[in-house]
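Working notes, beginning with the structure itself.
Of the protein chains in this complex, one is absent; all others appear in place.
== subunit A ==
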Amino acid sequence: MGIQKDIVKFNVGGRIFQTTATTLANAGRNSFFGALFDDNWDLQQQQPNNRQEFFIDRNPDCFAILLDLLRTGDLYIPSNVPERLLYKEAAFYGLIDHVRSAKWGPFDGNRLKLSKSVTGRAPGDGTAIRAGPDGGCCVAHGSMVHVFDWILEEHPPINLDYQRVNDIGWVNPENVLISACERLGRGDGGMGLFSSSTGDLRYKFNVVHDNQVKSYTAGALSFSPDYKIFASCKGRSNEYGIGVWDQVTGKQIDFFYESPGWSLGDADKLQWLNGSNCLLVATLFPRKDNCYMSLLDFREKRMVWSWSDIGAPLTVDEKRVRDAIAMEECNSVCVVNEYEDLGFIDLRISGGSVRWSSRSKLMKGKMPDEPCYPKLALHNGQLFSSMNDCISVFCGPDWVLTSRLRRSYGGSICDFSIGGDRLFALHSEENVFDIWETPPPPVI
């Protein structure tokens, strides 16, 4: 038996640990251990006889947990160790990313488990919830936006001149974008970029019409991978349309004006389509009496596809489109009505009709008592639809209902969002949101 040469002995806060340099290498170069074992620091020389221990002035219980994390890739936190303490220690060693990626697994709509419910203090109904790219989220209530990191610790709240928030979005893990109502005559409101960790306002976006800066109300938001921001905008002198800004410079680079008899500036939902390089703009009931959906090509300044229910026969009145999402792989737009019926519109033909797939006959003709907020989301080929207090998951080419996510209290789900391998659902009555995660892969 050869003597293993890479055994390392640590004395952490008085407790002795033995491990190997190989195990510690899992921490990566950009960590305490990575630096410690770098040739520059010459660890061997500091442990002359190779058996002398290396002292670290930290908590031994947490060290044990983190060492096991490096050994197994799994995170197990015993009940006697406060989570916050562990995170603090992980931050010291530079292992916080390891902890995060071990905490929950890759997103799968059919394996989700409720991980936690977070109660807030904001008054009134929630407006929107948005998942951040690294597992955090932000929640808008009235004029305030509360930001949570992935540990679900709250950061300083954000507001834009205390104006009513219409939509929020993550530009990147560091920055949150808020769109808010304009305050007449004051130039307040519009759109602002905030630091997600400190809540500082970093940039305020302007709208320019005819070389004049105008105040405006910003509505729905969307982002494209080539660093553009899209927002539906309403100005006072009928300056309705979709504004486009550059994320890097913050400058307005385009404005698509609304044409008469159509709706862009009031849009509820914007969705950037990577395949066709177009923006889907949807204005839906009840914001307007009719629904308007269009696909804008900004390169040609043209509306390349549109759909509206103006003049549709009265018999389908009960089926008003409440939310829409484009599914580029299927060349269609999926829509949902207040009975959670899914419908599909062909994206290749302008002015086609909705092909409803009446799945929920139970709800037929029974208008829900409480206001409902059907919402749609698409993630990795799985379609999510919220209705009352639950979220349904649909899979496969025919969109079969495969799972239902329900939590007992909090009232209807008014918004939900998927990102950072987590699903966040915001309830309308109690001020609470749920976090759903996919557990780490099974042991065997």
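Here is the rule we use: a residue touches a chain if its C-beta (ideal position, glycine included) is under 8 Å from a C-beta of that chain, and two chains touch if they have at least 3 such contacts; residues count from 1.
Note that contacts and distances are computed from a predicted model.
Novice: Under which of the names "Acyl-coenzyme A thioesterase 4-like", "Proteasome subunit beta", "Sorting nexin-4" or "Cullin-3A" is the non-displayed chain listed in UniProt?
Specialist: "Cullin-3A"
Novice: Considering the whole complex, which of A:38, A:153, A:226 or A:430 touches the chain not shown?
Specialist: A:38
Novice: Can you tell me which of A:108, A:174, A:246 or A:328 touches the chain that was removed from the display?
Specialist: From the options A:108, A:174, A:246 or A:328, the contact with the absent chain belongs to A:174.
Novice: Specify the residue from the set A:22, A:110 or A:198 that touches the hidden chain.
Specialist: The single option touching the absent chain is A:198.
Novice: Could you pull out which residues of subunit A are in touch with the chain that's been left out?
Specialist: Residues 30-32, 35-36, 38, 40-43, 45-46, 54-57, 91-92, 94, 174, 195, 197-198 of subunit A touch the chain that is not shown.
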